[in-house]
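Every protein chain but one is kept in place in this view of the complex.
After this line comes chain A, so read on.
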Amino acid sequence: MILHTLLDYETLRVIWWVLLGVLLIGFAVMDGFDLGTAMLLPFVAETDLERRVVINSVGPVWEGNQVWLILGGGAVFAAWPPLYAVSFSGFYLAMFAILFALILRPVGFKYRSKREDPRWRASWDWALFVGGLVPALVTGVAVGNVLQGANFHFGPDLRIFYDGTTLFELLNPFGLLCGLLSVAMLVMHGANWLLLKTDGVVSERARTFGGLAAVAVIALFALGGLWLWLGVDGYRFVSAVVADGPSNPLAKTVERASGVWFENYGTMSWTLIAPALGFLGALASLGFSQGRKAVPALLSSALSIFGVISTVGVSMFPFILPSWTDPKSSLTVWDASSSHLTLFIMLVATVIFLPLILAYTTWVYRVLWGKVDERAIARGDGHAY
């Protein structure tokens, strides 16, 4: 196979760095409103019927949305094997917490309304709340820790060792701040979804929570940026950058220094559009949701999520997962990817399937367009949850 040399290794690595972002953003935008809706469930809906309306607003789509996470896992495995290996095992208990919550969530959706017992239903409502909150919070905390650098190093045969990270060390103040930002972002997004899919009192409550969450996003994002500037060291190459060498993370030297996470914005000022969208999206979400314009509000919160996640990526580029106990073990775009051939094959697969996925997903959302039919749920039609 020589076809893969059509695209050089360096270009493919950058493409896959962008696709990594696309997958994370795809997950946060698509599954994000499910998670946000689940977090809002106990607060925007009081009666059983209201709760069923909220659950049914995401009922037909959460399964497809969750695939963004599954695909994210698979694609990181395929395109960035060391990243998959280090992050999933290094954040072992955090990953377990996410999995535990995500096991509860589908079951909660599906099983909650299968029995009439109010205690049964109330238990599953809390399971759904946990299933929304924990992934949102822990993912945010993990990103906060990635920005600070994780505790790992590679042995000579590239075996990974962890230098004593416990779950509680992950819950440091900056990590928690990022976790809260993640929660606020998805609550904002979920509230806009409920604005679109429900009416009446549920919709009104969602509007209030969505507004508060948008304000929180703006405040936490600004605070996070300030903290990053003042209190979090970034990482940079000391040795020359070899962008098309074999993926051996030990072949470089790296140093930590303050302010480094802001250098890319100086050298490439157009990238400032990322943090700008983070703020403006949240601001627009606030405005549109209070004006009861659901579709623009949902698009705005999606844009805000895009901006916030892109900001993290751009700030760290070319680093993906730095190590603070052994900076030269840090994973970067240039030494943590799959082989040239695998990146190419995966790109071909993505180019074929991603447009198809977007096409049929769009079609499904069009079929399901419109508010949740409260009366249909009340009379127990079909397979509604």
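By our rule, a residue touches a chain if its C-beta (ideal position, glycine included) is under 8 Å from a C-beta of that chain, and two chains touch if they have at least 3 such contacts; residues count from 1.
We take it that contacts and distances are computed from a predicted model.
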Omitted chain (choose from "GerA spore germination protein", "Cytochrome bd oxidase subunit I", "Branched-chain amino acid ABC transporter permease" or "Rod shape-determining protein MreD") - UniProt protein name: "Cytochrome bd oxidase subunit I"
Option touching the unshown chain, where A:Pro173, A:Gly231 or A:Pro246 are the choices: A:Pro246
Candidate in contact with the missing chain, chosen from A:Asn145, A:Ser315 or A:Thr350: A:Thr350
Touching residue (missing chain; options A:Gly32, A:Pro82, A:Gly175 or A:Gly210): A:Pro82
Residues in chain A touching the chain absent from view: 1, 59-64, 66-67, 69-71, 73-79, 81-82, 84-89, 92-93, 95-96, 99-100, 102-107, 109-111, 114-115, 156-162, 246-248, 338-339, 341-342, 345-346, 349-350, 353-354, 357, 360-361, 364, 367-368, 379, 381-384
